[in-house]
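Encoded as C-alpha cells, here's the structure I'll be asking about.
Of the protein chains in this complex, one is absent; all others appear in place.
For subunit A:
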Amino acid sequence: MNEVVNVLARTVAEAAALVPQPLPVPYGMLAELTHRCPLMCPYCSNPVELDRRNAELDTQTWLRVFEEAARLGVLQVHLSGGEPTARRDLEEMIRHCVKVGLYTNLITAGVGVTPERLQAISEAGIDHVQLSFQGATAEVTDHVSNFKGAHERKLAVAGEVRRLGIPLTVNSVVHRANIHQIPDFIELALKLGARRIEIAHAQYYGWALRNRGALMPTRDQVFLALDVVEAARERLKGVLTIDAVVPDYYAKYPKPCMNGWGRQSLNVTPSGKVLPCHAAETIPDLDFWNVREHSLAEIWQASPAFNAFRGTDWMPELCQSCERKEKDWGGCRCQAMAIAGDAAATDPACHKSPLHAHLLALAEADAAAGVVDYDYRRFSTPDRAQ
C-alpha cells in the first residue's frame, strides 16, 4: 500500500513538473563540511552512516559550490558538520563565501579550537558563530557529548568569540537529561554575552530516533519547558533573542518542516550529496544528486529528490483539504517515513493523522521507560582519519 501511495505521489509530482511553474529561490544553505567530530552526542543530526574523510569534497569543489549557491540566490551559508573546524581549509572557504557575498555562519562544538584558529576565522570574515552547549553545566555537557572537559573548552571559546567582537549564538538541544536546565542555558547565554540562543528540542530521526528511549521527556516536562521559554522571551526582549525548535511528539499541529520541502533551503553533505533537509537520507529510494556531477542550480531545479515533495501536489487528501496546508506544508516527510512507513503520509504529529494517538503513545512509553544509556554517535568502525 505504502509503495502504491509513494508511486502515485511521484507520478503527480512528475506531471506537475512538466508544467512550467516559478520555482522558489533558496535563502539558506547548510554546508556539512565533514562528519568528523570529537563529540558523540546521541541526537546528532548527521546520518547514522557517516561519511569518512576520504569521501569528503575537496576545497576547490566547495569553493565552486559556494559560488553557485550565491548565484542561485542563497543569502546565508551555515558552515557546519560534524565539526567544521576539523577542515584545515575552513578559513579559505570563509574568505571565499564572504567574497561571493554570502552571509557566513559557523556552527561549532568549540572543542579543539584554539584562540589562534578563532583569530584566523575572524580575520577571514566570519559573520556569526553558533556554539553548541550540550548542558548548562560541565557535568551534563561532558556526559551528553561523552567528552570530558568539553564544557570548560566551550566556555573558553565563547569568551574568545566575544573578545573578537563576533556575534555569538548559544545552541542547545534539549531532552530528558537537560530539559530542566532551560533557565540555566538562558543564564549561561547572557553571561557569555550571546545575543541569541537556540533552544531546540531533540528531533527524532537518525541518531535521535535510535536513542529516543533515553531522550524523550515527559509531557509535563515539555509543557513546562514551553512556558519557561515564553516567559523568558517576554522578559528578555531586546536583550536576548530566543529561537525555539518545538517538540512535536506531544503537539497538535506538525512543525512546518523546512518551511516546505525544496522551498527555502538546501543541505550539502560532506561527500557532496544535496538534500532538501539534513535527515532526508532516512527516506529510502529518493534520488539525491551530487555536486560532483551537477551544478547546484540544476539540482535545486531538476533533481528528483527536490521535486518529490515540493509544493502541495504530492499531499494526501487529508492535507490537500486542510486550511493549514500552506502553513504546515504537511509537516515533516522524514517523520512520516519513520512513523507511518510512508514519506508521503500526513505527519503523525498532526492531530488529524490516524497515527497521532500512536505517536503520543510512543512518546509516553519512552518517557516512562527511563532508559539511561546512550548509543553514542560514532563511525561504524574506527575511522583512520580521526
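Throughout what follows, a contact is a pair of C-beta atoms (placed from the backbone, for glycine too) under 8 Å apart; a residue touches a chain by one contact, two chains touch by 3 or more; residues count from 1.
We take it that contacts and distances are computed from a predicted model.
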The complex's invisible chain, by UniProt name, from "Succinate dehydrogenase subunit C", "Cysteine desulfurase", "Sulfate adenylyltransferase subunit CysN" or "Pyrroloquinoline quinone biosynthesis protein PqqD": "Pyrroloquinoline quinone biosynthesis protein PqqD"
Touching the absent chain when the full complex is considered, from A:L75, A:A156 or A:L236: A:L75
Contacting the left-out chain in the complete assembly, out of A:N105, A:Q221 or A:N307: A:N105
Interface with the unshown chain - residue positions in subunit A: 25, 27, 72-73, 75-76, 101, 103, 105, 127-128, 165-167, 169, 195-196, 238, 243
